[in-house]
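Moving on, here comes chain A:
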Amino acid sequence: MADEKKFAGYVCSGCGLGERLDAGQLETTATRDGKMQSCKQHEMLCSAEGVQMIKDDIANDGVTHVMIAACSRRAKVEAFNFTDVALTRANLREGVIWVRPDTDENKETTQEMADDYIRMACAELKSMAKPSASGEQSLNKNILVVGGGITGMTAAIEAAAAGYPVHLVEKSGTLGGAVGSYYKVIPTRSPYDAPAENPIPALREAIEADGNITVHLNSTLTKTDGAPGRFSVDIATESGTTETVSIGAIIQASGWKPYDANQLPEFAYGKSQDVVTNHELEALAVAASGGPIKRPSDGKEVKSVCFIQNAGQCSDKDGHLTYFAGVTDLVSIKQAMYFKELNGECDTTILFDNLRTPGAGGEDFYRAGQNAMVTFSKGIASEVVPGDSLTVKFEDKILNEQTEMACDLVVLATGMEPNSGPDPYAQLMVDEAEDEEEKAKAQAILENAPPSILNLQYRQGTDLPHLKNGFTDSHFICFPYETRRTGIYSAGPVRRPMDIQQARDDATGAALKAIQAAENASLGRAAHPRSGDLSFPSFRKEGCTQCKRCTVECPFGAINEDEEGYPMYNESRCRRCGTCMGACPVRVISFENYSVETVNQQIKNVEIPEEWDEKPRILVLACENDAYPALDQAAQAGVEINPWARVIPVRCLGSVSLSWVTDALNNGYDGIVMMGCRRDDDYQCHFVRGSAMAAERMSKVGDTLDTLNLEPERVILHEVAITDVERAPQLINDMAETVEKIGLSPFKF
Partner candidate 1 sequence: MSDLNTAMIEKYRSSFLKEVEANVEEGEWVKMCMQCGVCSGSCPLGKHWEHPPQEIFMMIRAGKREDVLSSDSMWMCTSCYNCIARCPRGLPITHIMHGLAVYSKRLGLTPQKQPTAEFSQIFWDNLMKKGRVNELKLGLSMYFKDGFGQGIKNAMANQKLGQNMMKAKRMNAMEFFGGHSVKDLSGFQKIIKKAQEIEAGNIKEFK
Partner candidate 2 sequence: MAKIELSFYPGCSSQKGATSSNYLVSAQTMCEELDIQLNEIPDWNCCGASIGYGGGGELPRLTLSARNIALSEEHNAGQEIVATCAACWLSTREAKERLHEDEQMFKDANAALSEAGLKYKGESNVRHMVEVLVEDIGFDGIKSKVKKPLEGIKIAGYIGCQTNRPFGIAGESFENPLYLDKIVESVGADSIPTYEKKVQCCGGALAFSEPEKSQEMIKGIIEAAYDNGADMIVTPCPLCQANVEIYQDNINETYGTKFNMPVVYYSTLMSVAFGRSGADAALNGQVIPAKQLEEIANK
């Protein structure tokens, strides 16, 4: 019984489908052409009654495969959520009747469309299986936190508080990181009016008292093998011992390093001991041990200090950081207040361009600084002249003059650089550089790559990919924890420059994502964005040519290679995008419910009318995240779509097999439109390079078209956004016009 497949079709006649279409014919199409063993009609399939009918059939009649011909797969999802069967949806509402005019002359083509979508859905269903987890998983609740600064400490405490054991690995001999050596910190609680106590000692105590946290000091990771739910991590101590621990998920909180101020000779850094960075000032404040802060050169009590904001940052000068550290204006206010607290009558001036102290706390703290008589001047410093008394030359932007001031100490508000590992795509950046300048930059990054932090044993490099400037941030605004290495989350200033409060919030969020990854890995569920997906790629070894395209092109580094060069899939690293499937030239990679075959069968089961019918066929492959929803919305808005179009949603254009295109052309389709996401630096593809990869692959379609002696205009690839409600249908209609212009394909049999 368990192995027996039973295919059942259900045709809805609600929402006007019954009036616009011949339901009887649809039923016949499903059973005769689609080979459904049964097919039922219902006047409102999504109603409780309709859903119950399907449920009953599954329970009582052993239905294993369900074809629902009704509305879009994006509609009534909750109603048609049958998790025990393989399921497909024929989109007759948004896909057919809502995009076609309700007139007699269109009746025939509208019906043809609907019949085709039913054939396609049935064909797809025939080559599908219900996805299910492999069953090999088990729950590994251990969380590894790399980095024992404030972010890592917070992440460890938070994960442990949720009941997850933590291994906290710190390179140095103490916990606390950069913040550990600070005199005080920016306040994190209202009324934000004075520097706050350093939270590190309390966190150290909490960790010490937490039985769920194992601290590894003086330790680094020498090897990280496996995948979420089954990482095997070698933690080596300085003294040479190595411990192997089994880990469910990883948080990388490797922090930041201060910018090297030696690149700022104009501010006399290195020339005068009394020019220090904001980072170095903390040490001076701590050394003062409650007394006045003294200047390094001669130990004289500081009576006047000037802070130069954005020193070596927010600047495109060579060696400067182009970005802003986010926090350095607040830091300077905090430090200016140190002087007010410790040095009595000390003059403090902050030279800034835009004072960036955002949010409630930021603005409150700015006012507190002013209230403490810190002088804020919109001024751009150009030079610091060393001497017994330092001279700061600057332009006062308000008083509109070049001026200068004398002070005992100059503090440079320099930026933060991430402590990330080498970018796995550094080589790729060199290879793909568009010009020499870019290439040289990429080459420099490759050559100056820092030592690895995670030592991942991944085919695609040892560490997390960089987003920009070496930070390992997510590319997505809505999804800050969307990582390109499943189950590994970066947190804190390695991800993006941030202040302590944000780092701690971030650590807490990353801790959630880590425990979530561990839990989902144990169930075989995919991580975001196809959260919960149980389908999983497998490959036919006998067909594989060891070309390695799948292992190279997987955006998530999910696939390793064995010694012979065969791919080794790691279910819990995989995000189910199908890029590997699209990459495979020999078509051996497939998911249970999404494969070369499931799409190919849809393409083949569209009825291609004879040439003299003058009814072309246009194949549309639409990304399910953006283009497909755009088409749905167009339907809702009543935008017409040409009746020759047949739309197939794909997980990502990256999953599109070239064979679909060639087969479609060979089968007599007259045009092919592919719609994927934006693919430039601000790409929208959640599978990173899917759309770009498709564009690259399809550039080779030209050869195919040449061989077939077909016009190149017949195949086109567009970037389509979810908001392209008017444009997406237009692109399809444009292809229809093109076909009309150049004529039908000769490949109709």
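Regarding selection, all candidates are chains of the complex that A comes from, given by their letters.
Everything below uses one rule, namely that a residue touches a chain if its C-beta (ideal position, glycine included) is under 8 Å from a C-beta of that chain, and two chains touch if they have at least 3 such contacts; residues count from 1.
Given the structure is predicted, the values throughout are model-derived calculations rather than measurements.
With chain A as reference and 1 or 2 as options, the touching candidate in the complex turns out to be 1.
Partner candidate 1 is touched in their complex by these residues of chain A: 304, 306, 347, 349, 366-367, 370-371, 373, 375-378, 389, 391, 396, 398-399, 403-406.
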